[in-house]
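Here is the structure we will look at.
All protein chains of the complex are present and in place, except for one that has been dropped.
The letters A, B and C name the chains in turn, as written, and every chain counts its residues from 1.
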Amino acid sequence: MQVALVGVNGYSGMTLYRLLKQHPAVDQIKLYGHTDSKPTTLAALVPVFQKETVRVRSFDAATVMAENDVVFFATSAGVTKTLALPLIAANFPVIDLSGDFRLRQPDVYETWYHQTAAPVAALAKASYGLAEFNHHLTPYVANPGCYATATLLGLAPVVQQHLIEPTSIVVDAKSGLSGAGKKLSTTSQFTMVNDNLQLYKLNQHQHIPEIMQQLQQWWPKVPALEFTTTLIPVTCGIMSTIYAKAAQPTTTAELVAAYQQVYQDQPFVQVLPADDLPTLKQVVGSNDCAIGVNYNPITNTILIVSVIDNLMKGAAGQAVQNFNQLFQYPATAGLPDLPVFP
Amino acid sequence: MQVALVGVNGYSGMTLYRLLKQHPAVDQIKLYGHTDSKPTTLAALVPVFQKETVRVRSFDAATVMAENDVVFFATSAGVTKTLALPLIAANFPVIDLSGDFRLRQPDVYETWYHQTAAPVAALAKASYGLAEFNHHLTPYVANPGCYATATLLGLAPVVQQHLIEPTSIVVDAKSGLSGAGKKLSTTSQFTMVNDNLQLYKLNQHQHIPEIMQQLQQWWPKVPALEFTTTLIPVTCGIMSTIYAKAAQPTTTAELVAAYQQVYQDQPFVQVLPADDLPTLKQVVGSNDCAIGVNYNPITNTILIVSVIDNLMKGAAGQAVQNFNQLFQYPATAGLPDLPVFP
Amino acid sequence: MQVALVGVNGYSGMTLYRLLKQHPAVDQIKLYGHTDSKPTTLAALVPVFQKETVRVRSFDAATVMAENDVVFFATSAGVTKTLALPLIAANFPVIDLSGDFRLRQPDVYETWYHQTAAPVAALAKASYGLAEFNHHLTPYVANPGCYATATLLGLAPVVQQHLIEPTSIVVDAKSGLSGAGKKLSTTSQFTMVNDNLQLYKLNQHQHIPEIMQQLQQWWPKVPALEFTTTLIPVTCGIMSTIYAKAAQPTTTAELVAAYQQVYQDQPFVQVLPADDLPTLKQVVGSNDCAIGVNYNPITNTILIVSVIDNLMKGAAGQAVQNFNQLFQYPATAGLPDLPVFP
Partner (left out) sequence: MQVALVGVNGYSGMTLYRLLKQHPAVDQIKLYGHTDSKPTTLAALVPVFQKETVRVRSFDAATVMAENDVVFFATSAGVTKTLALPLIAANFPVIDLSGDFRLRQPDVYETWYHQTAAPVAALAKASYGLAEFNHHLTPYVANPGCYATATLLGLAPVVQQHLIEPTSIVVDAKSGLSGAGKKLSTTSQFTMVNDNLQLYKLNQHQHIPEIMQQLQQWWPKVPALEFTTTLIPVTCGIMSTIYAKAAQPTTTAELVAAYQQVYQDQPFVQVLPADDLPTLKQVVGSNDCAIGVNYNPITNTILIVSVIDNLMKGAAGQAVQNFNQLFQYPATAGLPDLPVFP
């Protein structure tokens, strides 16, 4: 299996490279930059990978398809909507970690991403790769966003089974700094992040529409959700703390049973026993999503806590999961099943 | 003014000592431990205060009253309910930073603190010192808890003015580790806290009943609130992120105006302009509470973000505020008005 | 006392503003930017100081002197060497926190700062304000660098008293990120600093020449010193870990006695007892320097650990100390004497 990786210099791309290097089905990884990027090496782009002298070449669709069996794009929003069009036309296998093909409706993309969308015909050929729920991938997989993954896996059972009041969902999501990428900004300086908490993109986070798109596919009665994002002083990890009013009185034990039933065959979802809620350390370094649920009878509120490593299950790990599914490798091939602890 | 401080070895006590030392009205601070504690020095109890050779003596109510004009208790729950009784009987001025006299009903105390309450007659003589809202303090001031302070200051305008659905309040509170005190535990070890988030005391935090007691005094229709606490990897700082459905459609500007009106004369509450939400850095090191509000018309949800330094406004700083009020010193005497930044 | 502060937007400037606001002798602080800066407010420049609506005006030497009694410059290297010349000509009192007037020899400045130096005549009128050792300040005080302060206070006794081999000094200095200033860089991003250590400016740090200038004034036989700087994941604090061979065998007790004798009248230097070494927490938030010493007879090595808060004793705090000395206020006026702990 010859694998192409476009955009290795971002955090998702680096993580993907590290995973693919140890994937048993991958023979070789070829690296590509933008169409007009100068040839370089991985070591030059990512200094901590000082040993990796593999070349990074500029991207040319025809060459990339000729030399490889699959392409991973770990590029920023706005790149694949043009760069990937020849691959879509050729039905060439692609895993796209960016947001360009996650939203079916071009106007929604344009509202949230503040740029023109990919052509409708191209969008129609992409499938949204929320790995635990999409078992019929097209060759073009739109890998979900990190917040979307944590939140959707947390909400799936109660939304699919109509266990909550659909107008009552509140998501208080917290993310480490690697989710913000490598771009320099005041917000991401150590002196602003250390010993601090910062809310950002209030009601404007671009993962909101892909969450809504999927929730409404599961249950059209969900009209919207309150969703905030808070930067926390950690490098990796997302916690989605989710609150919703129960449709009718329930118990924690019933909820845990419902979650266990939904996820019983999923190697990468841990449903915790009643009265246990996950910490980031439970998943960071692995491809797992860990979920704890609780029912508070005094407020009739269901609490769901869903945690992932934003670069693993929230990006590169889920991309490998989708790759495994697309090529019918074992679900867990090449993916670490234990967190790095401590 | 001769000031007694009981319990200097805890984080609140240390902070209080530091504040009182620079208070213009304080001539001398005398330190006391438990009734049967061995005489020692502050330097021996708190190694970073290596220069402070002031003695710490064992507590004797009569002596303490004879030698001082006021007593601060920075002791754990369960201490003042017996130790302070002679002072209450004598109507001696006390600022109590513990939870023992915050709850009026003994059975509520016993449910949440898992121990017997102070006598009813003693409880009746204490006043709850939420400094911005209680202007008629009795000589025995029960200083509010840290989560309670952040949450109540955040909720006061919308609860007092009935701007929200009273059954819809969700509080996602985050706290740094100094709130957990000095006691050694797995949860507070660096390896468990660094790069991690941990929820704790789910629906069982002892600050919930004092929040409810105050909210119901403001508006009896508030039946309960969903309240979670998450440990974050910072030393000081609490953020209460509060969500509630609006009673009727509103705007962010209207909400900001309401908050500004409530807090316009309060030197220690900052109401941020519309579209601005506070970070911990905005308050840590000062006695301020900073509050940002936002209305999301899509979900009809009011978001309130309230931040404090848990050891300042959430403990020692508010204690000094109450001391100033009790003795009619200027409200800001001895209190830093700027955060330590960076 | 009317005080001017130029450069409030940097970390040293913010800290200085906070200290001067609570200084008993300061009536008013006027803020100035660069000569051609647009009028603005402190709140606009430093968002966490949201309450401070004080104006920041552009700098004009004549106006500044007319309106104030003293000027603090908290500007980057290269600013005062031109901006301050009219003030020097007028013998106007200035505390300069930058490096422009610390080095007597223009060529040394030019080698280490990579720009032209101030005129020799101006340099000659400045005095190096290492507060514990310079008691004859000229009106123009060059406030020492942060690494220089920690290192010089740590070395003073053993160098002045010739207790070490002068060729054997090794300084392994560690600093938090606030020392690196506000400028955005890859090195200061949270993702590069958190969970990491980074050496920087190897043998090229601009504080080396001011350390050498002072050491050679104390003992001309010190030819050079090995000096490394490592960025650590903290916001504030410098630790200078200093190693030198003993000139002749000694004991820890003798060394402690020597240090205590040198610093016995200094309110801001703590000499720790034998077998105790300081942590950053012992000083951060205060203007103190804490020093621990140890003699290892097996290697005949003297170990000195000297810690300061780089923005306090290493910048703004020492500036206030020099201000107090220049105007004969009490040494401790306006300066916190206890660290912020936890």
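We take it that contacts are C-beta pairs under 8 Å (C-beta built on N, C-alpha and C of every residue); 3 or more make two chains touch, one makes a residue touch a chain.
Note that the coordinates shown come from a computational prediction; the quantities given were computed from them, not determined experimentally.
Among the residues C:46, C:225 or C:255, only C:225 touches the chain that is left out of the figure. Although one chain is not drawn, the whole complex shows that of C:18, C:81, C:102 or C:281 it is C:281 that touches it. The chain omitted from view is touched by exactly one of C:95, C:305 or C:335, namely C:305.
Although one chain is hidden here, its contacts on chain B can still be listed: residues 11, 177-178, 182, 184-186, 188-195, 233-235.
If you put the missing chain back, the residues of chain C touching it would be 167-168, 170, 172, 174, 176, 191-192, 194-199, 202-203, 224-226, 228, 230, 232-237, 239, 241, 243, 275, 277, 279-281, 284, 294, 296, 298-299, 301, 303, 305, 307, 342. Residue positions on chain A in contact with the hidden chain: 11, 14, 17-18, 21-22, 46-52, 177-178, 194-195, 235-236, 270, 272, 279, 281-282, 285, 288, 290, 311, 336-342, in rising order.
In this section, only the chains that are shown with their structure count from here on.
Our note on geometry: chain A versus chain B, Cα centroid distance of 39 Å, whole angstroms.
Chain centres here are Cα averages; for chain A and chain C they lie 46 Å apart.
Taken residue by residue, chain A touches two or more other chains at 191-192, 194-195, 233-235, whereas all remaining positions touch fewer.
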